[in-house]
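Omission of a single protein chain aside, the complex is shown with its protein chains in their original locations.
And then subunit A:
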Amino acid sequence: MDFCLSITRDATSSSIFEQKPNIMAVSIGKRKRKDIDDDGRGSGDEHDDAMRALFQKAFEAKFKPLERQQPVVDEDAESSDQNETPPEEDSDWSGLSYDEDDEEIETFHHDSSAIDQAQLDAHDRKSFMSSRPPTSTGQPSTSKTQTASSQQKADPTEVTNLKHDLALQRLLKESHLLDPESFQSGSSGASTPTTSGKTRLKALDLRLQDLGAKHPATQQQRMPLSHRKGIAAKAAGREQQRRKDAVENGVILEKARSAGVAGSAKGPVKRRERGIGGPTVGKFKGGTLRLSERDVRAIQGRKKGKAGGRR
């Protein structure tokens, strides 16, 4: 049974099928009967004969008429035994290559569906009897195995392709770290610039942020306010200088993002929540309206200047 399966699934057998018609017809009859006996679910000899007649008719319509040959079981078994005797000739190729040598081909396409039926059954039933309209895909389970095997075949190239893909993506993302200075310093070693020194840390940090890190790892968490201000001011100054240089040289830079730019001290402008019924001024918390000093000042206004001005 296993032997039959392996042959029917083989893609090459169909091409052979076209070349050698008469031998095939013999083997159909033999194998078919055997299968039915094995399964114990065939509908009898007469049905089998009718099927065979139909297939023969179909075949003769397509190719040339077959010669009448009696299926001889013993002879065939002997020949297959003979086939198995010289195993050392081409040991890496099993089964089918022997058949090719001896011009002994066995194909029975009509049988494959019957064999697969049991495996198909559950999947097919599910797809046909569920509440959704059945999808008209061919044979789901076999196609699944085919795709699985094809994946296995394509594995090594796929893996290398994926690797290259990842490398390219990283290079594109981190290419801005490759400013000339670091490039020169990094090029002293054999490794690529982003795999050593400060740039490596920066690249690592970028990757972490891509994966969802909240703060850059290089940023110091706690430091005196004056230092932080100084750093921010320096960064802002640098950015300003860069933009100025760019304008002078006629280089067009990316748009300045008000929120994200390191130099802008304000940070992103928060939207105030102005729900219906909420206070327009201050914070309502724990049943009390809290007004900050600034709120109070805003409410009172600059009394002196404005009031004086109007009167």
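Heads up, the rule we're going with is that contacts are C-beta pairs under 8 Å (C-beta built on N, C-alpha and C of every residue); 3 or more make two chains touch, one makes a residue touch a chain; residues count from 1.
Keep in mind that, in the parts below, contacts and distances are computed from a predicted model.
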In UniProt, out of "Ubiquitin-conjugating enzyme E2 2", "RNA 3'-terminal phosphate cyclase/enolpyruvate transferase", "Phosphatidylinositol-glycan biosynthesis class F protein" or "AP-4 complex subunit epsilon", the chain dropped from the view is recorded as "RNA 3'-terminal phosphate cyclase/enolpyruvate transferase"
Among A:M129, A:L172 or A:I252, which one touches the chain that has been omitted from the display? A:M129
Which subunit A residues would touch the chain omitted from the figure, given the whole complex? 43, 47, 50-51, 54, 110, 113-114, 117, 124-125, 128-129, 131-136
